[in-house]
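Only one protein chain is missing; all other protein chains are in place.
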Amino acid sequence: MITINLSMALVVGALYAVGFYLLLQRSLMRVLLGIVVIGHGANLLLQLAGGPPGRAPIVGDAPPEAMTDPLPQALALTAIVITFALTTFLLALGYRSWVLLGHDEVQDDIEDRRVARRQRPAGAMEEESDAEPEQRAGADQ
Amino acid sequence: MSTLVTLPVLLPMLGAGLTVITSRSATLQRLIGIAVLIAVAVLAAVLLVAADRTGPIVAEMGGWAAPVGIALVADRLAALLLLVSTLVTLAVLVYSIDQRVADYGRETPSTTFHPMYLLLCTGVSLAYLTGDLFTLFVAFEIMLSASYVLITRRTSASRIRSGMTYVTVSLTSSLLFLTMVALVYAATGTVNLADLAAQVGELPDGLRTVLALLVVVVFGIKAAVVPLHFWLPDSYPNAPSPVTALFAGLLTKVGLYALLRTQTLVFPQDGSKTLLLWLAVATMVVGALGALAQNDLNRLLSFLLVSHIGYMLFGIAVFDVAGIAGTVLYIVHHITVQATLFLVSGLITRRTGTVSIDRMGGLAKTAPALAVLFAVPALTLAGIPPTSGFVAKLALLQAGAGSGVATAAVAGVVVASSLLTLYAMARVWVRVFWGTPQPPLSDPDPTDELVVGTGSTPRPMVAAAGSLAAVSVAIAVAAGPLSAVTGRAAEDLLDRGPYRTAVLGEEAR
Amino acid sequence: MLALVAAHLALAGLLPLLSARSHRAAFLVGALLPAGALVWGLANAARALGDGVTETTSWAPALGLSFSFRLDALGLVMLVLVAGLGALILAYSAWYFGPDSPEAARSAALLLAFAGAMLGLVLADDLLTLYVFWELTSIASFLLVGQGGEDRASRRAAVQALLVTVFGGLAMLLGFVLLGEAAGTYRISELLAEPPRGPMVGAALVLVLIGAFTKSAQLPFHPWLPAAMVAPTPVSAYLHAASMVQAGVYLVARLSPAFAGLALWWVPVVVAGLGTMLVGGWHALHETDLKRLLAFGTVSQLGFLMVLFGGGGRFGDVTALAGMAMLLAHGLFKASLFLVVGILDKRAGGRDVRELSGVGRALPGLAVMSVLATASMAGLPPLLGFVGKEAAFEAFLDGGGTPGLLIALGLLAGSVLTVAYSARFLWGAFASKPGVAAAQPQRPEAGLTVPAWLPALGGLALGLAYPLVDTLARGYAAAYPPTGAEYHLALWHGPGLPLLFSALAVALGAGLHRLREPVTAMHRRLRTPVSAQRAYELTVAGVERVAVLVTGRIQVGSLPTYLAVILTAVLLLPGTALVLGTTLPDEQVLYHAPMQVPLGVFVLIAALGLVRARRRFTAVLLVGVIGYGIGGLFVVDGAPDLALAQFLVETLTLVVFVLVLRRLPAHFREARSPRRVALPKALIAIAGGAMVASSAVVVSGARQQAVSDVSREYIRLAPEGAGAYNVVNAILVDFRALDTVGEITVLLIAAAGTASLVLATRYDRHRAERVISGSGGPEHEEEVLG
Partner (left out) sequence: MTERIPWERWDEPHEPWLLPGRCPDRSERTLLLEMTTRVVFPTILVFSLYLLLVGHYSPGGGFSGGLVAGLAFVLRYIAGGRQDIGGAVRIRPPVVIGLGLTIAVLTALAPALAGNAVLSSAMWEVELPLLGTLEVVSSLLLDVGVYLLIVGVALDLLRSLGAGIEQDARAAGERM
């Protein structure tokens, strides 16, 4: 049986696409919004995983067979709170970055760039690159 | 007995709650932290013995049998990893307390450190013990969010970038994890791992492959498998050394553990073997080459960490009793040794005032104790006999050699990257411990204000790092019983029967 | 035997304590242990030549790891060399190192540890046991060559020795494992009894040979050995002449009885051995440093030994007899000669051929002893070297056919070189040279001369007592197919080709020495473009270069790139499987509830607006709109609890965002990315979204029922089991309460982390000087405390 319909799949897909796009930006704030949006998409997907709409799973209010699947709701609720918590944290990180650096953009790693710029080994094992020719000749024997 | 299974999770959590409340008292915080971890270590040892004798021990949370309730399962694998991890967390905690005392005196409390540290341990314990996919997600979140706080604590301008990289990549992987959970539930209607073992088997092959590969990617990010590893060398080295030691020792291993658990229990089909082999090769080679390109001691160690993840992945790829047993043994060894190396690196940078190996020298003369303390884990990591690294590597090589030409060829890559590891270590030795002694840089390294050379190595810190090195030695000495346990653990994992029966009852067979 | 080895290692650990008081005492105490090992070995000689003395201690049985030892004829010969020379050299060191030499303390402990490891290596009856000690000797060699690592030459030499020998060692380990897996055992005695065969075994043997070649400095791995001569002389004498470098030869000797019938085994050994013998001998002819001269001589002799032990299976047991004799002879004469060089270096002011003059006249005793040792090296009767060389020629000439003849000729050429460099050594060390001031050597103490005399005399004594050597060698050679006529090691076999070859070697060698100057001039002209040392350097530099290039290319340090790689991995792995391996379900539903459509459109519009938003506040508001829209969808779905939580959390999220946005600039400041960057990002994002959407549809097609079995149980159990009618709440606080506890933990962490990040900011402005090792400043902590 089909539990996830096309329109909802489209909404989920669009949320992921927008989220992924924002995730790939340099501003930490946009990255954060991307994460929030993907989180929304994931929670919606989780809820949809439970099956088609139905009555709220409250015993007494509805017959059991008409109820929606309660487990994904519980899981999604947990996930929502977790996403919220991490969002807050990342927001604080962005704020601190702004305070320290004057911007909240994600910079490239300095050390990585340093390695990438190096054309040749900075002195292989042991200052080999600057070994005197005589010494090499001696070692050639 | 089943209550004991819950305590490794709940005790650190309780400890965290209490350390938040007692955050004004340094002594109380430290006492709580150490007491909790000692208790967990003892518990883990008891669980290991019990699980080895009687099979997996299950705690049904709330008294609800799985899959209604959440089951915590201590089987040989989980109990073993729990024990080793706790020994490492304990040693690292003592080290960082010593460091704090050395830097700021006995009275200064570290408000957020202790709760976060204990919660990280909670997350790790829960990840090992849980028999539920969603709880695994929660466990990862506890562990990771605590790690976010630890890695960004007091970040400075030059370090905040690495914190962002770490947090963002981890959050991305968490969201992919959540997506995976949703898809798995949508397909099967359960999140209990033992239940999933049966349900996933009934899915169409193609769909099962999609889910299995998604799992590989999700846990591959956490485990830093090439090409999903980039974040690790950019972030770990920039944390304070005890934190790096903890992360390097534990967090990637938890990712590997999750991969191992799901690959064996839920997706035991052969489809991803070739893929995993290739990933293992790439991880070993790229990590080892990365290490050779570095001048920063911590980055060098981080790349080596990546390289050795490849070893463990190799064992999973081989996917027979020998391979899985080799991976488990390697995880046990590697958790210990990698943490030790980062602790020692912390001592070295503390003494020299720099992380750049080009600016160090002559430490063998000025700090011979440090030289010995570095040499032991360095040789262990390089797999020089008779250390634990050799034993674990041997187990993997045997698995590779006994499982066909392709895996034997990858065993050759294991050997080659082992040589590169030794080369990297020899280079550190030559640059840092040999040569002419350099005075400690008293003015802060311009690139890195967290490293200030004090020229001293406080004895308690050395003792903490040394005790971890001793654990590493003990693993080598006890290789006999240990390899027997890992062998039995691997049989359990591939059999799946004992685990499923323990969680779901007899009818699951 | 494990106890013996362990005692060495344990005492080595304690020696530094003794060295702190007296270096000499440390060396002498250290010498006692190898001496004891020698005594033990000789006491067990009879048993060793019989069934062998065995001992096994289990270590990790699941991995086939154990410490298994066996003392047999070959082991006994090696034991005599390792322990006997070890004791002598340690005693010699007691006088060699000055009282305040920084090298002494280190060397005493390391030499003794090395002796222990070497003992373990030669006694091992298990491939893995052998490997354990093999690598330990490499590490000991690294530390002994490098010493304090203060000068560059020793650092480079140490690293080269380590890399080359460990490279071989690791290859050998893989070979061992392949061999062990193929045979089902790692016990050498069992392997020899039933040699495994198969394609894997071929690969294994090649790998094992790489190990043997690197350790014994065979072509093309040999340059590390001459380079290692920067080490103190006792170290060179012990490790790099008499024991460690023989390990590769020993390994070949150990395994040859099982595999020497295979061309894959003996051909490479013999070819590499002959080549090494010639190249080493040739280089030795031109060295001016006596130590390097001896080192190249060692290289050459090791090649010779390789030929002898490798050829056993093809050419019969006489090669093995010759090999045993030469193994013993080489250890004795080479140790003695090295010790002589050490004495010259310390007491005669140097070891350069061009500077030493008249030493023979000043120290005639030393000269006599050197003549004795050199004669053995050159193969002159009545020394042990002659006995061995005779047997070698005999082995290949008698019944070896054309290959045998060729090898014998090669050995002859090598022997000529050997005689020539032996002469050069004597000339260089002791001759009076015109135009060079005569040296004024001090008289060396007995502590230095006696250890040098003993092995030299040993060569003479064993040469005369050749039946003893013959018995020993037979114990080993019995493992090979016998050659036609029974042959015994002896000084006199009557005239024949072998004797002629020996005589030729001496005559031609002497001639070559006379022509040394033109020959050396020719050597200079002939310098080859390919050199093994250059190859090593290029390899190491090449690896470094590749490392930097690869790492620089892939570790670009850019977060968006990393995330793009991760997303691409998702697209490539599960995405490909999704496209190739699954099909969309046939029947499709456009929507389940009519309200889903408008709400969905609402969310979509907000999402698209979000992409284009340039103001932070707008973006945050749009995210809020999405959140409320999803809350609405939850209501439609029949999830009021979820919807309530979603609305509340969304509100709180908005509040939190707004609190922070108060201080952030209104617009996103980042520059618009150029099209070539933006487009791939958009493509990856869209593909990712499409993948999630389609996998959702595919996955839901696999589902059997709407409400899962577990959830039916929840609905059934909630009222009486958990006392709750709201099933979702029952799951949260009862059935799956652990998740809830975990989740509030995450909230705690986030709150603490936020406080820690935000409240720390004010201390960044006036950076506290007391920030040490990054564990957090106290002021900051108090702030976070609240």
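Order as written gives the chain letters A, B and C; numbering starts at 1 within each chain.
The rule we apply is simple: a residue touches a chain if its C-beta (ideal position, glycine included) is under 8 Å from a C-beta of that chain, and two chains touch if they have at least 3 such contacts.
Predicted, not measured: the structure shown is a model, and the values here were computed from it.
One chain is not depicted; across the entire complex it touches A, B, C. Within the full complex, the residue among A:Asn5, A:Thr68 or A:Thr88 touching the omitted chain is A:Thr88. Note that of C:Ala263, C:Ala478 or C:Leu652, the residue touching the chain absent from this view is C:Leu652. Interface note for the absent chain: among B:Leu18, B:Leu144 or B:Ala186, the touching residue is B:Leu18. Across C:Arg21, C:Arg662 or C:Arg676, the residue that sits in touch with the chain not pictured is C:Arg662. Even with one chain removed from view, chain A keeps its contact list with that chain: residues 56, 58, 77, 81, 85, 88, 91-92, 95, 99.
Contact between chain B and the unshown chain involves residues 2-3, 6, 10, 13-14, 16-21, 23, 59-63, 111, 115.
With the whole complex as reference, residues 640-641, 644-645, 648-649, 651-652, 655-656, 659-660, 662-663, 722-726, 729-730, 732-734, 737-738, 740-741, 744-745, 747-748, 750-752, 754-755, 757-759, 761-762, 765, 784-786 of chain C touch the missing chain.
By our rule, only the chains that are shown with their structure count from here on.
Chain C has its Cα centroid 25 Å from the Cα centroid of chain B.
Chain centres here are Cα averages; for chain A and chain C they lie 39 Å apart.
For chain B, the set of residues touching two or more other chains reads 134, 138, 141, 145, 148-149, 152, 155-157, 164-165, 168, 172, 179, 182-183, 185-186, 233-234, 293-294, 423, 426-427, 430.
Within chain C, contacts with two or more other chains are made by residues 155, 159, 544, 547-548, 551-552, 555-557, 559, 563, 692, 696, 699-700, 703-705, 708, 710-711, 714, 736, 739, 742-743, 746, 749-750, 753, 757, 760, 764. Within the complex formed with chain C, the chain A residues making contact are 1-27, 29-31, 33, 36-37, 40-41, 43-45, 47-61, 64, 67-71, 73-78, 80-82, 84-89, 91-96, 98-100, 103-106, 108-113, 115-121, 124-129, 136, 139-141.
Taken together, the chain A residues at the contact with chain B in this complex read 3-4, 16, 19, 23, 28, 31, 35, 38-39, 42-43, 45-46, 48-50, 71-72, 75, 78-79, 82, 85-86, 89-90, 93, 96-97, 100-101, 106-107, 109-112, 115, 118, 122, 125-126. Partner chain A is touched in their complex by these residues of chain B: 134, 137-138, 141, 145, 148-149, 152, 155-158, 160-165, 167-168, 171-172, 174-175, 178-179, 181-183, 185-186, 191, 233-234, 293-296, 299, 358, 423, 426-427, 430, 447.
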